[in-house]
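What follows is an incomplete set of chains from the complex, kept in their original frame.
Naming follows writing order (A and B), and every chain is counted from residue 1.
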């Protein structure tokens, strides 16, 4: 941490900061420049709220140096994590790229099984589908609940696909963990810390979505909550951020892939469906994601998008998904991966 | 809702959209312009996921017309809501402007009582302070829990101030509701729907903070969840949004005040502490908020900001708060309100 003093800060003010720094258990290291004095602080105190020093007289700002996450970082673990998911133990984070596809919500037995068959036929390894849906409006379809979970389990039985489904509150964790292979934490819950701790205690792989306005540092701190609760099986999912752009539902920043690969050992999958919001953009962004080094994709696919109860506008048809995976295979090959 | 067809959409495509619109229980009203055909859809179906129609061939986009919230809107209730809070039943949303101040977190009995006395002396009506703290890092101070709630109750006993404190999960609702006068939903939980429904069932006034990347429509839909669960006592709190600006913790958009006053009957309070992140900006933004028509303020005040366990950088000292309220009184008067 570096404390930057204001121009013209007095000796008393600098000394007061030095005293505060020592109070906080850090070692001070003042540097007197031509225009400014800065006080470098040495010591690994991630728990200290360093911001408080900013209010001391003569302080201009505080510059943190250490990333506040630890177990998620490449500082602590350099080899990349591989996380085995589903009945076949598919390793997310290895050479193979895993595709997880399916409808936004489980709507009915017929819809889900048709989707699952299409997803399987397209060469995917996982089936996504929400049984509990966090909906922006209280008047929207909220999911089938346990019945949806049972249908997902039936689809797994039938196809061998890994089941990935969202848990939206503490009270559903047991049910979801009973039926699902991977517990998904949605973007809106990325900073719901009690939920992060609870899924951290289940021992099931967790697919953690980036909050729509979370920095990557906050994203990794959310992963840190899960790891800190005892669960190292965290898969990060970039699903787009909120920006001023209006032609997309979210802006999908694929530079998250090289950046996360630099900062963390956890695998990274991309969700181009939420990341764009429009089916006609999804194939291009799936291709781009794999070219950029994604470890997997999360894609919405619905047997009848025009009648989907949610997210129809961003769902691929089964035929579109099948055509797409053919191209993705070649791209994976071009970047030394395998689909 | 308006369905905008692409240029060159065929008659069959337009007819297919008309059929879909009728399937959805809406009345179609096609308009054939010089360059485009649009299909206006009549009917109040807030539950329908209209987005799905976007995937029909020849459709360019969907333009919603009705706001998706209802009970929170001025369409349904035109007179402004007043919400009585605390032991004295102070009416938030009336002529009087209410100031709620206090530390970010309850840290100790001494800290809280000193803060409460200062807040009272400055003329505030409410005491804020977190007993449960949602912290970005798992290594940060997480609050005193029930002990913190008991200290807040003691401070209320001593000062008569209304206690406003955050509930971060379903499992603490009973405890918080037992001690607090107003339940606060933090920005990170604005879209945690199970929590919204649960506070909606308590019957206690709720202070709902805007999520840091929520649109005002999403904000009002979150309020709608609470009202829909049976609780009309919702106070909206603008606390700043995430933008590209780096000299502030959040960008505080005070135009939310006139906009919310136009769209909803619910009262609006402003949090300039989170809305800026730096104590030296807080007084200017408190003044601006009241001038713009805020019904109240939520301000962080700590007896010793330099040693605060959280949010020290944005906390006013007791002296600064007292000086500020003097000026605020004159501004309230200038805009026909009273402090």
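The working rule: a contact is a pair of C-beta atoms (placed from the backbone, for glycine too) under 8 Å apart; a residue touches a chain by one contact, two chains touch by 3 or more.
Everything numeric in this text was worked out from a predicted model, so none of it was measured.
Of the identical chains in this model, 2 are shown in place, and the full complex in the file is built from 4 copies.
FYI, only the chains that are shown with their structure count from here on.
Taking CA atoms, the transformation carrying subunit A onto subunit B includes a rotation by 180°, reported to the nearest 5. Per-chain Cα centroids separate subunit A from subunit B by 26 Å. Subunit A contributes residues 20, 23, 46-47, 49, 51-56, 62, 68-69, 134-141, 168-171, 188-189, 191-195, 212-213, 218, 221, 224-225, 228, 242, 278-279, 305-315 to its touches with subunit B in the complex.
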